[in-house]
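So, chain A:
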Amino acid sequence: ADLEVIHWWTSGGEQAAVSVLAREFDQLGADKWKDSAIAQGENARAVAYQRIFGGTPPGAAQFNTSRQFEELINAGLLQDLSSVADKEQWASFIRPPAIFGPCQKDGKVYCVPVNLHSEQWIWVNRKVYQQAGVTEPTTWQDFLESAPKIKAAGFIPLAQGGQPWQEFLLFRDMLLGMAGKDVWYQVWRDKNADVAGGSAVRKVFETMGELRQYTDQGMAGRNWNDTTNLVITGKAAAQVMGDWARGEFVLAGKQPGEDYDCIPGPSPEPYLTTNGDVFIFPKQKDPAVTQAQFKLASMLVDARVQTLFNNAKGSLPIRDDVDMSLADACIKKGLALLKRPDAIVQGYALFITPDTRGQIEDLLTEYWSTPDMTVDAAQQRFVEIIGDAD
Partner candidate 1 sequence: MTHLSTAARADNPYSVAIRDLDLDFDGVRVLRSLNLNIHKGEFLVLLGSSGCGKSTLLNCIAGLLDITDGQILINDRDVTWEEPKDRDIAMVFQSYALYPQMTVEKNLSFALKVAGVNKEEIQRRVSKAAEMLHLTPLLQRKPAALSGGQRQRVAIGRALVRDVDVFLFDEPLSNLDAKLRTELRVEIKRLHQQLNNTMIYVTHDQIEALTLADRIAIMKEGVIQQLDTPQTIYNKPVNRFVAGFIGSPGMNFLQGQLQLQDSQPWFIADSALAGLSVPLTHYPFCADLTGSKAVELGVRPEHVVVGEAATALPVCQEVGVEIVEPMGSDTLAWTRLAGQAFSFRTDTELNLKPGDRLLIGFDPARASCFDARSGERI
Partner candidate 2 sequence: MSSSASQSGRAGAARKRWQWRPLLATTPMALTAIGIFVVCVVYSVVLAFTRTKRFPTFDFVGFDQFGRLWHTSRWLASVENLLIFGVLFIAICLLVGFLLAVLMDQKVRMESAFRTVFLYPYAMSFVVTGLVWQWMLEPSLGIQNEVRSWGWSSFSFAPLTDPDFAIYGVIIAAAWQSSGLIMALMLAGLRGIDSDIWKAARVDGIPTWQTYLFIVLPMMRPVVVTSVVLLGASVVKVYDLIVAQTGGGPGISTEVPAKFVIDYITERGNAGQGMAAATMMLLPILLLVGPWVYNEYVRRGARP
């Protein structure tokens, strides 16, 4: 049967990766991968929801490792994959276990994690740093110190995209990098308003405010990959972005360590959050499609497919036993971190709803683009949002 897969992997590196999945699936036999690419995650997820809601669910749909699909599980609209998962003993090799958490409910399995995305990276253009005569930053403090010099040299110190999610990403990166793991959990998991209103978070807001001056005028509305391109082409020095930015460098033919560098954090003590993509499998009327769903689910966690896919995508595999020898220096840095359990932090998305996330994005984008807004006011609203979150 044809298995329609909704995803938002339309960017260059992503396309190569999703093509791996499609090809591998088609080679399994009778079933065909039917591609439904819809640009931008929110659109793709909205369509997936509407399709499921409207009674013509896709065979599979990409979501993030998060609470985005918990209502689908609760409403009993997703296919229970326990039979496959139990047989193949997914729980035994999917790591870190946190990324499998959102997929499970009452002992049943409703989604398949396919990769791990680490967000805590700053991508720098080595040549720019060389020309500006400063060293690449490893902490936010370093960054703030070097930025004026880079700016003086005629480069954009911080390439930042102009979309709310990118501003939120920057904020998260700074929160984890500056305030550390405990604050992270207290804010996201425990929704501790006191901590959210505390000095550690305040410092993050302050720093973020300072960063505004190191960006460029063309920021408004800019996509992340266009922003990455600024770093690639040497117009900007650095960009804070998840590991998916690597694909852009690769496609541009740049060499890690030579042309560019990926620096975890920046933080004195780098962490890796466990975000990633999962596929959900809505319940189907046609048993043949259901069979195909099981087949795809099984294939997605297959070690070989994981290798091919994650090498293409530049993300980290969900299992330990895959061959990532082909991976480049940046991926290897991530893999190395992944091996240290204390460096692994659960992603914010496991704890807060898209609604809360949206509110925070609204706040941050407003704050980021409104220099007049005081740190107090911004933090005050942050506290309210965290306090009201469920």
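The rule is simple: contacts are C-beta pairs under 8 Å (C-beta built on N, C-alpha and C of every residue); 3 or more make two chains touch, one makes a residue touch a chain; residues count from 1.
These made the cut because all candidates are chains of the complex that A comes from, given by their letters.
Fair warning: this is a prediction, and the values are worked out from it, not measured in the lab.
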| item | value |
| --- | --- |
| Identity of the candidate that touches chain A (this complex; choices 1 or 2) | 2 |
| Parts of chain A lying in touch with candidate 2, wherever the complex brings them together | 42, 45-46, 49, 53, 68, 71, 75, 162-164, 217-221, 353-355, 357-359, 362, 365-370, 381 |
